[in-house]
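A single protein chain has been removed from this complex, and every other one stays in its place.
Each chain carries a letter (A and B) given by its place in the written order, and its residues are counted from 1.
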Amino acid sequence: MESIRSFEQLEQYSQRLKASVNADLPTVMICFGTGCLANGSREVADAFTEEIKQQGLKVNVEIGLKTTGCHGYCENGPLVALRPSDILYLRVAPKDVPEIVEKSIKNNEVIERLVYTDVNTKEKIAQYQSIPFYKFQKRIALRNIGHIDPTSIDDYLLCDGYKGLSKALTMDSDAIITEVEASGLRGRGGGGFPTGTKWRSCKAVASDVRYVMCNGDEGDPGAFMDRSIMEGDPHSVLEGMIIGAYAVGAHMGYVYVRDEYPLAVKNLQAALQDARKAGFLGENILGSGFDFDIKISRGGGAFVCGESSALMRSLEGKVGEPRAKYIRSVEKGLYDKPSVLNNVETWNNVPVIILNGASWYAGFGTKGSKGTKVFSLVGKVNNTGLVEVPMGITIKELVEKIGGGVLGGKGFKAVQTGGPSGGCIPKKLSDLPIDFDSLTEVGSMMGSGGIIVMDEDTCMVDVAKYFIHFLVEESCGKCTPCRDGLPRMLSILTAITEGKGKEGDIEALKELCDVLSYGALCGLGTSAANPVLSTIKYFEDEYSAHIKDKKCPAGVCKKLITYRIDKEACTGCTLCVKKCPQDCIMGERKMAHIIDESQCIRCGVCKDVCNFNAVRIE
Amino acid sequence: MENVTIIINGREVEAVKDQSVLDVARENGIHIPALCYHPEVTSSGGSCRVCLVEAHQGGKMRLVTSCNYPVRKGLEIKTDTDLVKRIRKGVLELLLSRVPDSGVIKDMALKDGITEPRFFTDEGEENRYKCISCGLCAAVCEEVVGVSAISMLNRSRDKAPGTPYHKPSTACIGCGACAYACPTEAISMRDKDDTRRIWGKQFTMIKCSVCGKPYIPDAQVDWIVKTIGKDRAFFDKCPDHR
Partner (left out) sequence: MDVDIKKVDEIISRYDKSEESLLAIMQDFQREFNYVPEEGMKRLSDYLYVPESKIYAMGTFYRALSLEPRGKYTVKICMGTACHLKGSGQIMEVIDRELDVTRSHTTVDQRYTIESVNCLGACAMAPVVVVGEDYYGHMRPSKIMDVLNKYK
């Protein structure tokens, strides 16, 4: 990678690069996203390396081998994609590798058993773009992930990388801000604040020093969009930040990455170094006279550091405590200087908005929410994974068409969006188009894009308790409503789930929610009411059942359920008898077993080990 | 310094731009309860949430902490609406359940009609004594005294001030500024004869050469002499007899 000092040089380098690449080279792209890695894609990659060596194939001449970021179809990993055929193989094991090389690479044949099979029609679909999971997606933020080696700047350049930057550097900085405003891009981290407006406000503040920052502290449980972008396409984030810095007049930028994402830190560091060597960062970028550099900062394991003012304190080397935002951070942010903090996905969209134009981007989405959004679709859904769709898709379409429906054919109950700051949206609202405003109107919020699918076996009171418990642990402890109010909400919710709920509990919860919503210092506290209020609003009957009838309809709350063995289904195999930690299952071989309910602690081990589905929850 | 006119409870008052609502209210004899704020400590405030008021600006209304909300043109403040009263009452109820032993909090809560919190109270092992974790002590130690002997430790409910490892701090000069500043008298400082005990550390006090009263820790004098070069002899007499 040579050092590029001008637009002309960049253009020439890109042309040379394109010419040097054989677009028809059969290439194996192995997904190294966390899900696939955990499922064994590293062993698959090793198997390919071994097979290539064994067969004496010349890498980059006869066969290409790349590891990529998250493909998104995590449910079916390890994923192996082939170029240029665009065939996608699912659940690949090391033992499949010799066959893939022999049949698909050398002879262009499709291996039927490894491709997608429609669960109903049994139709086999080899090319990934035609698989329902991908067909309905519009991948803008995820444009490169799965197609490039994230550690290769050349791969990025081949996908029009840094073209947005070189166009931006020829524009007036005000014009760039106008373009971003016109695109309708709103913050993808949860706030949904219009990005262009934020940049303009920052630029308007008189100051010699300004900062831009990237919030990579994705803390919502169930959300891994930003991780996939930072790991799988780090240059897209850097390019966006350089453009933004140029637009507002910043010369120093930071990427704050969550401590739990070491691979993201590693890939970002590598991308930074390459970008510096190439001349996209540092002094006189592409000969424009603009200086800018970026530092990576690692988080320390604190959810609250995803809050913008807490993040800035953490960056400064302090405890991550939020402060009152009466003076906004675009006026006084990092080190009290005007600062722009945007989310990973927001920055990632900037280069293509500049390159393709605002009206192209605004052509997707709804009136109030332009563009697309990456969602992590998880929970009780068949196709768990990462998807990107235009704003405005309905919950039903997302869960059914792309998600493939609820796991195990169970009844769809609700989706939870927005993490601990969001709320639950019940089945009856599943025709709701997903966008910033519609979600807020029904008592939830977009948040970072986590969508948790819940079924008939999910207890909504338990869900509220789960989120409040999460927030109790993550509260910074500075303000009274959050620090002292959340534990009291948790104790009321816990009592309800243990059959100790009483008249007046719901009112007490609602009052505490108000104290939080109006009185808390930061967004963690002010939005903490959402999970509780939304479940009370839409699932009041479940709360009633717990409080009045002392029952948990979904069969989740331990103190309100009993485990019972179905005499008809039990084969007397004694497996549960042996595994029960309380030794409270009686029964001999070939005789129906019985659980002593007085000793049973509802640990679930018996149900877990039973191969005959004989353990029932009542 | 730009002057602005704002409205508090229907009354026009003069203020300086970016002054805190609480300061402006106090200057005009309007009472807003507060605990964690001290006018001399810029990093204080925003923690206890007792000083919440309604702020109407730009067509929007929200509850804000008056101790650190900056006054700007066009601002209207209401300190005693039903909403403010309700939320303040909720905050006090939470504080009371946190520190049921605190006389200060009991009095404040009683004024709002709260005698007994509805929620569980921190007792036994989790007795917070009187500390409301407002951070004023640590802020004073850092900003006013400049030694940063204590800091706010931990997160969530366990957030509390302390010295590193809860061991006697080498930085502490025994000045007691933290104890004087604490709004709920939660910091234990015991003066007996010519020794003072605070944050687990013992200090010898200098006795006034005139009245014989022990009045200032030796360590504090050392520190003042070191940092501002004052003559040590200045401290031979207590303030009453200088």
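FYI, contacts are C-beta pairs under 8 Å (C-beta built on N, C-alpha and C of every residue); 3 or more make two chains touch, one makes a residue touch a chain.
These numbers come from a predicted model, not from an experiment.
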Legend entry - Of B:Ser44, B:Ser169, B:Thr184 or B:Gln220, the one touching the omitted chain in the full complex: B:Ser169
Legend entry - Chain not shown: contacting residue from B:Leu94, B:Val147 or B:Ile206: B:Val147
Inset, instruction - Specify the residue from the set A:Ser104, A:Gln416, A:Thr480 or A:Ser517 that touches the hidden chain. - result: A:Gln416
Inset, instruction - Kindly note down the residues of subunit B that lie in touch with the hidden chain. - result: 138, 142, 147-155, 163-165, 169-171
Inset, instruction - Touching the hidden chain in the full complex, which residues of subunit A are there? Just list them. - result: 34-35, 37-39, 74-75, 77, 219-224, 227-228, 259-261, 295, 297-303, 314-320, 376, 378-380, 384-385, 416, 419, 450, 452, 454, 458, 466, 470, 474, 476, 579, 581, 603-605, 608-609
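In this text, only the chains that are shown with their structure count from here on.
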Inset, instruction - Provide the C-alpha centroid distance between subunit A and subunit B, rounded to the nearest whole angstrom. - result: 41
Inset, instruction - Sort out for me which residues of subunit A touch subunit B in the complex. - result: 302, 319, 323-324, 326-327, 472-481, 483-485, 487-488, 491-492, 508, 511-512, 514-515, 518-521
Legend entry - Parts of subunit B lying in touch with subunit A, wherever the complex brings them together: 46-50, 52, 62-65, 68-70, 83, 86-87, 90-91, 94-95, 97-98, 118-120, 132-133, 135, 152, 154-159
